[in-house]
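Of the protein chains in this complex, one is absent; all others appear in place.
Moving on, here comes chain A:
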């Protein structure tokens, strides 16, 4: 698989053909399907093709976060109304809250009733999942997992610090890089060029390396915000700055960066 750079308006040249008869082509973010047989990019990025799943999507580094279903985001409470909280979902690069305001119903917490709901004050940081994302409506959030109906880490984030990273980096920290890496490895295997090309970074070596030595809590929002908490201010800062600095580094460079930072700590 060769990665291909597409600009808005470019037509995807080669689409994977479904292997089974009853599967259809899956068109992911960044691409628009124009009947009968054209798929056009609507933002800039790398084209990724997964032949097995018969899916195409774009991987880019946009500036503004646009909510989509089931994304985990880190949002800030603005105010409370009679039945829901109003939250801002700030993107890492655009600080104005009016860009996106989201609704978090008072009862959208695990086992919440009118009496037992958690009280969130304006300024609180919340880790939540997007439960409704339509084009012309305010998005809605929930603080429980869709399947298990349990908290699974969602809810108010107390203490700690929120760091900004780019949207692409946030996705990699959540494990998207691993998937892409697997795809690339598989493609190399198919072409018989396994030994060439060197190591492929999954974009989160920095976390693996930090986690080996330091004790900290972390939550990554797809809106480009990373919440870090630990016992010591210095550790929190170290983790935050390592993540921010590692954006454009390869796996080995990331490991070296972390070792260097730990030595200074």
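What we mean here is this: a residue touches a chain if its C-beta (ideal position, glycine included) is under 8 Å from a C-beta of that chain, and two chains touch if they have at least 3 such contacts; residues count from 1.
Just so it is clear, contacts and distances are computed from a predicted model.
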Not-shown chain resolves in UniProt (candidates "Geranylgeranyl transferase type-2 subunit alpha", "General transcription and DNA repair factor IIH subunit TFB4", "Exosome complex component RRP45" or "NEDD8-conjugating enzyme UBC12") to "Exosome complex component RRP45"
Touch assignment to the omitted chain, from A:131, A:236 or A:254, lands on A:236
Given A:3, A:76 or A:250, the residue that touches the chain left out of view is A:76
Out of A:4, A:27, A:54 or A:88, only one touches the absent chain, namely A:88
Among the options A:132, A:162 or A:249, the absent chain makes contact with A:162
Those residues of chain A that touch the unshown chain are 76, 88, 90, 94-99, 121, 123-125, 157-162, 227, 233-234, 236-237, 240-241
